[in-house]
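One structure is given below, represented as structure tokens, and several questions about it will come after.
Only one protein chain is missing from this complex, and each of the others stays in its spot.
Going in written order, the chains are labelled A and B, and every chain counts its residues from 1.
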Amino acid sequence: MTSPRLFSILRQGLHLIASVHTALDDSQLVRFQADLVERIGADRARGVVIDVAALDVLDSFGSRTLRDIAEMARLRGAVTVIVGIQPDVAFAMVELGMDTGSVVTALDLEEGLAELDRCLAASPLPGP
Amino acid sequence: MAAVGPVGSPDQSCASPDVAALIPLVRRIVAARVPDRATVDDLVQETLTRVLAAAGRVEPGMLEPYAIVTARNVVASMWRDQDRHRRHQHRVVDLRPPPAPDEDVLAGEDRAAVAEALTRLSERERTTLLAHEVEGRDTRSLAVELGSTAGAVAAQLNRTRARLRVEYLLVSERVEPPTERCRPVLLAISSGERRRQREVDAARHLLECEVCARLSEPLMERGRARDDAVRVPVRGDADIVAARQAARELATRLRFSPTDITLIATAVSEMARNIVRFADSGEVVVTELEEPRCGISIVARDAGPGIPDVERALQDGYSTYQGLGLGLPGARRLMDEFAVVSETGRGTTVTMTKWRGEA
């Protein structure tokens, strides 16, 4: 289903942990998005952590893809937290002019999972 | 003068006295062409600055000819009131013979001129060159066939390439060499053989011959341009990643800060994507800059449909595909210099520069 060399999607309790392992090109990102969204539905995940620490660049397409994933996950009743954005990458994203508004972020995987718990505790049942 | 540049390059610091020794020569050349004394001073200084900056990459024996050529160019560009460098940067990709030959010497874009130049080689030269370059035959098997050694074949190939470059320039510039000495001199310069250059007294000839002075410039700069420019053809998604990795590698080698490297890679990513989205194919050329200080230049060009309204495309929020409209304006914010030249139906060239330092 997924190519283990490019990214992996693992289940942990009610959550999914999706890790990108290497720089992805646009079509690989699209496949990542499709696979992940499908897994969120199939596993009825409540939360998703996407670890992008391996990405050396998050340009407009990459950022938009992450935002789309978060939005689609929300429609399926899951909260998404992006973790592992490197300092230089974060800097480049804002210099580029990305609107980073709605996406939830955290420093790393550990923080991301804690953030998920906080979000889910705040709204125990996200939508019908 | 600031071009003397980066820290710790001992060969450059001892190059300056040699450059200083060129002053009378340069002054003579400029003064012969420009009446006004103040302007002469300016142009001499400009010439020396350029020669100084190039001192490290020009072969030691070629410094004087280089200065001669540079002085003539500086005078010429003053008359044209147009800086050669700028002209290059804003050039739209064009498959017909463009005004400046050097890039084409490298790219071999101008097929007609190459074909014509090929016919000027001897039968034997042509056959061997084509067998090597086109059919991919190695020098060893060619040597067996020709009853020679691999080394001799390689040397012959080098001479043939040098001749091809000269003939190519003559064809694409549409000039016939005015004297009998021209071809041997150009050939010596093209091959980079210093001994040969002395034998034919290349330096003196460049002083006397307007045509050769002009033609020899791309030949002398050839080696350098090939060494520090990386070309990435861009046809699909995967090439976007390849282009930004090429930029990242060069920027790393030039000791840019990690932050700047990421900014550069991000900008390249945006521009390469534009090529894939709008033009199907094009190329990204990443080049090291030495003047006026260390920097990196990125040229992204395509022969696609072009941008009808560049001004508007540079504004935030303008987008013709389902991206975020950050392509051009976003990349511009990431870089220090940014220029777009586009012609409807002909293509687009984006030239961007980042200087090493501050950040």
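What we mean here is this: contacts are C-beta pairs under 8 Å (C-beta built on N, C-alpha and C of every residue); 3 or more make two chains touch, one makes a residue touch a chain.
Everything below uses one rule, namely that contacts and distances are computed from a predicted model.
Enquirer: Can you match the unshown chain of the complex to its UniProt protein name from these: "Ascorbate-specific phosphotransferase enzyme IIB component", "Heme exporter protein B", "Multisubunit sodium/proton antiporter MrpA subunit" or "RsbT co-antagonist protein RsbR"?
Expert: "RsbT co-antagonist protein RsbR"
Enquirer: Tell me which residue among B:E173, B:D201, B:D280 or B:E343 touches the hidden chain in the full complex.
Expert: The one listed residue touching the chain not shown is B:D201.
Enquirer: Of the residues A:L14, A:A54 or A:A90, I need the one that contacts the missing chain.
Expert: A:A90
Enquirer: Using the definition of touch stated at the top, determine which of B:T39, B:T127 or B:T259 touches the missing chain.
Expert: Candidates B:T39, B:T127 or B:T259; residue touching the omitted chain: B:T259.
Enquirer: What is the set of subunit A residues that contact the non-displayed chain in the whole complex?
Expert: Listed in rising order, the touching residues are 82-83, 85, 87-91, 93-95, 98, 100-101, 105-107, 111-112, 115.
Enquirer: Hey, which subunit B residues sit against the chain that's not shown?
Expert: 1-2, 4, 13-14, 16-25, 28, 48, 52, 60-61, 63-65, 68, 194, 198, 201, 203-204, 207, 259, 358-359
To be clear about the criterion, only the chains that are shown with their structure count from here on.
Enquirer: Which integer distance in Å separates the CA centroid of subunit A from that of subunit B?
Expert: So the centre of subunit A lies 44 Å away from the centre of subunit B.
Enquirer: Can you name the residues of subunit A that touch subunit B in the complex?
Expert: Contact set of subunit A toward subunit B: 23-28, 56-61, 63-64, 86-89, 91-93, 95-99.
Enquirer: What residues on subunit B touch subunit A, complex-wise?
Expert: Answer in residue numbers: 237-238, 240-241, 244-245, 248, 258-259, 261-263, 265-266, 269-270, 273, 276, 316, 323-324, 326-327, 329-331, 333-334.
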